[in-house]
Structures are given as structure tokens and as C-alpha cells.
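What you see is the complex with one protein chain gone and the rest in place.
For subunit A:
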Amino acid sequence: MNIPRSQQPLMADSSTLTLGTYKLRKDNSRVSVLTKYEIIGYIASGTYGRVYKAKSRDPKKHDKLYAIKKFKGDSRDGEITHYSGISQSACREMALCRELNNENITELIETILEKKCIYMVSVFAEHDLLQIIHYHSQNGMRQIPETSIKSMIWQILNGVSFLHQNWVIHRDLKPANIMVTSDGVVKIGDLGLARRFNNPLQTLFAGDKVVVTIWYRSPELLLGGRHYTPAIDLWSVGCILGELLALRPMFKGEEAKMDNKKNVPFQKNQMMKIIEIMGSPTVSKWPSLNKYPDYRAFQELRVHQANLQSWFQSTCGNFNKKIYPLLSDLLEYDPAKRLTAYNGLIHPYFLDGVKVCDNVFEGSKFKYPARKIAHDANYLNQAANKRQYDSSGGLHIKKKQRY
């Protein structure tokens, strides 16, 4: 059929311009989240959106529990009223979780795209490290058993090693993002800041000016390093280990806010907290130190002697003595010399002494409370009014930035 030019429309009409007949066909075939899952309650909310606890409506899987993460929209109350493009962070998390399968990474069951919202369904984990640390610190500062810590750190290193071998840097490791299932299996979660580094079309810095929650941020990042490596994750693991031992954050600095011009300030206070325990780094021990953009600002800080040994002595006493070399290897200033996740798995600490358990809770007398959930009537459709559970010191950065 040949249509003369004069009869051709200047602009095609609106339905053919978009998804046309396809949309209708597809919408009719989609199974909704609520037909598949029954929401039990909501667990947490954060910059990314809200997380719900749910179970399957499939009778065969009825005993299984799931965590459903619903990504937040742009509008003030977080509800999504129109399509606005998936955020870079949601996009990363969807792509990476789908691709990466490892015992120690949160297992993604499926992603459902429905009514302008993204739902990521993963296996529910009853505990997380922040909650476990709180439990111990609020019950008379009783130490977390050595076997538990050993198992946790080994499993974390195993997950991180897997990520790094797959060219992925997590960039937001902290206790709140390390889940533990009721079977004692560690699951590293929240890959919203994670990114592949095998093929940087842009520098890592260009994409996200600030990465890693301040207390877990490595010295090379604090000094303004832009071409950082997977070693930044290992510093965070060191901070997590310190926190598991001390039951409080190891370097609890205060974050300097960005100025109006969106310049990233030198995080003086955080750097100070590190230096007070780790001592002042020197060019002889960390040769590239003076190459970092904020080296000058750093030089103005008071000089401290290395103090980790006595910090360790005062927090742990004689308890858990053998773990000290691992802590010190993780908290190495020079990223090039810092322990890698792969080598961490065969660190002498794991080869000697008590064997590494697959189950974090094996032999432990502690019974941790189940994750708190809130029950409210209108789960999926209601915006978060207040935070049920704040993962202290969250990363208040450009996670919501849309492209």
C-alpha cells in the first residue's frame, strides 16, 4: 500500500508514538507483587526507599520469608506518581544483583516492575551486624564470641573477594549493610553504590563524588583520592572488625557537609579520629601519601603516634588476642599494601586456632532478637512517616540523583 506524501501525518498520533498495542498486551500478562507475595510488615526505610517483610502466596514456598525493597520516587513523600527514569543506584543494584551469585551476597529472587515502581525481592535475613552489635552493647557490653566474629569476618571477606574478582567495588560496607540469616550465613547487602571497575568509561570519582559512609571511609578517600581501588572496601571491613570487637564505631568522626558550590570538603574530623588511633601516616610508610589532593590540609593536623596496640589492649584485654594482626593488616594506610580480600581468606588468623564455622551462631549462647517489623494497614501504598529503624550514620549522598 503506497500512501502519497501529502497524506502522511506530520507527527504520528500519541499512542503509536509510545508503546502502542504492546503495552496493553504486556500489562495484561503481568502478575502483580501482591498476588505473588503477602506483606507481613515493614522493616526499614532509608534514602533508597522502604523494605518489607513478606511471604510467598505459593503454598509450596509458604514457609519461606522474603525482603521486598521498594524503591522510592522523586516526589516529597517518596511516592511515585509518574515515570521519571530509574536512578543510577537502582540501576546498578538491579544489574549487579541479577548477575552476581554468591553464598555471602544477598540473594535476589526476582525484580518486579509494576505500576511505575521497582520491587526487588530477596531472601529475608533475620539479623544484621548493627543489630547484633547493639544487642551486645546494650546488654552490659558483653563481648561477641570469638567464634562468631571469626565466622562473620571470614564470610564478609569471602563475599567481598567474590565481588572484587567480578570487578565490583561495593563502596558502602558498614554493619547495617551486612545481614546474617537465622542459619548464621552472612549476606552482604545494598549494592546501590557498588560499581564495576573493569571498564571505567568515566573515572570512579566522576560518577559519585562521595562514597562510603564517613566512619568506614578509607584514608585515601578522605585525602581526596580519585583513582581508588577495591582496597577501600577492605578498610571498611577493618572498621567493621574493630566495631565488632569494641561494640562501638572505631572512628566515629563528624562529617563536614558539602558547601553550596558542591565542593567536597576535606573530612578533617574523620581523618583526626583515624590518626588518633592509627598514628600519623608518613611518606616513608605510604609513598604516594603526598600525591593526594588533600595532602596539604592533612599536614596541618596534629601528629600522633601509632596507638592501635593500646586501643586493642584497652577494648579487648586478653580476649581475642590472635585477631590483632588481621585488624592491623586491614587498617593499613597504604592501599597498595593493604590486605586484599582474597589474601584475607588465607590470613594466618583463619588458619590457626579455632576453626572457622560456616554458621555465625555455632556454639554461641546468645540469642538475638528477631528483626523488628512494623505492622500497618496500608503497607505498599503508604509513605514512610517516621523511621522505624535508622541505620545510623547513613550515606546521605546523591543516591537519588536521576539521569
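One rule holds for everything that comes next: a contact is a pair of C-beta atoms (placed from the backbone, for glycine too) under 8 Å apart; a residue touches a chain by one contact, two chains touch by 3 or more; residues count from 1.
To be clear about the criterion, contacts and distances are computed from a predicted model.
Q: Which one, "Probable cytosolic iron-sulfur protein assembly protein 1", "Histone deacetylase", "Cyclin-dependent protein serine/threonine kinase regulator" or "RNA polymerase II transcription factor B subunit 3", is the UniProt name for the chain you do not see?
A: Record says "Cyclin-dependent protein serine/threonine kinase regulator".
Q: With respect to the chain omitted from the figure, which of A:S32, A:S84 or A:T282 is a touching residue?
A: From the options A:S32, A:S84 or A:T282, the contact with the absent chain belongs to A:S84.
Q: Looking at A:E38, A:E99 or A:D183, which makes contact with the chain not pictured?
A: A:E99
Q: Of the residues in subunit A, which ones touch the absent chain?
A: The list for subunit A reads 1, 3, 8-23, 25-26, 82-86, 88, 91, 94-96, 98-101, 110-111, 113, 116, 164-168, 195-196, 198-202, 207, 230, 340, 342, 402-403.
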